[in-house]
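I'd like to ask you about the structure that follows.
With one protein chain held back, the other chains of the complex are shown just where they sit.
Up next, subunit A:
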Amino acid sequence: MTASADPTELVIEGTTAMVRKIGPWLHGVLGELPDDEAGAIAARLELAVHEVAMNIIDHAGLPVAAEIRFSAGITDSVVEICVTDPGLPFDPAGVRIPVAGVPQERGYGLMLVRKLVNDLDYRRVDAGNRWTLRVNRTPPADSQKTGNEHQP
């Protein structure tokens, strides 16, 4: 892991083993939130950011020793995580969407991300990719009824 002086930022090598750094970093970043809110948001974001990072590692064709950068921002209403990488452009058309009730081994990563966050944005920026994940700070009480972690 590359050291960062800013605790709201994390930089990791683009390898599978490094994704275990994401959870502890997120829990630290969200430590300023009330305990119950921090726990609920961290649980959702840890899986969502982890899946975005693995999607990059598996599919972005990262150059050797490439880094993935994470940054966090917290406002009164939302927690936002930006993930940037120097890999190939993401092609949404290449994502095989799982069919409900039909088990398959691949394709669940981004489906999970979309269910876990309130907003997911992808942009090609300069020579890399930027993913932005946003989670509202007040999760609805009946979120589990939708099968999502947030209201559609």
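Operating definition for what follows: contacts are C-beta pairs under 8 Å (C-beta built on N, C-alpha and C of every residue); 3 or more make two chains touch, one makes a residue touch a chain; residues count from 1.
Just so it is clear, contacts and distances are computed from a predicted model.
Visitor: Between "Anti-sigma factor antagonist", "NADH-quinone oxidoreductase subunit J", "Actinorhodin polyketide putative beta-ketoacyl synthase 2" or "Urea ABC transporter membrane protein", which matches the UniProt record of the unshown chain?
Guide: Options "Anti-sigma factor antagonist", "NADH-quinone oxidoreductase subunit J", "Actinorhodin polyketide putative beta-ketoacyl synthase 2" or "Urea ABC transporter membrane protein" considered; the missing chain's recorded name is "Anti-sigma factor antagonist".
Visitor: Of the residues A:11, A:54 or A:120, which one touches the chain left out of the display?
Guide: Touching the chain that is not displayed is residue A:54.
Visitor: Which of A:38, A:95 or A:112 sits in contact with the chain that's absent?
Guide: Counting the whole complex, the residue in contact with the absent chain is A:112.
Visitor: If you put the missing chain back, which residues of subunit A would it touch?
Guide: 16-17, 19-20, 23, 43-44, 46-47, 50-51, 54, 57, 98, 100-101, 103-106, 108-109, 111-112, 115-116, 144, 147-149
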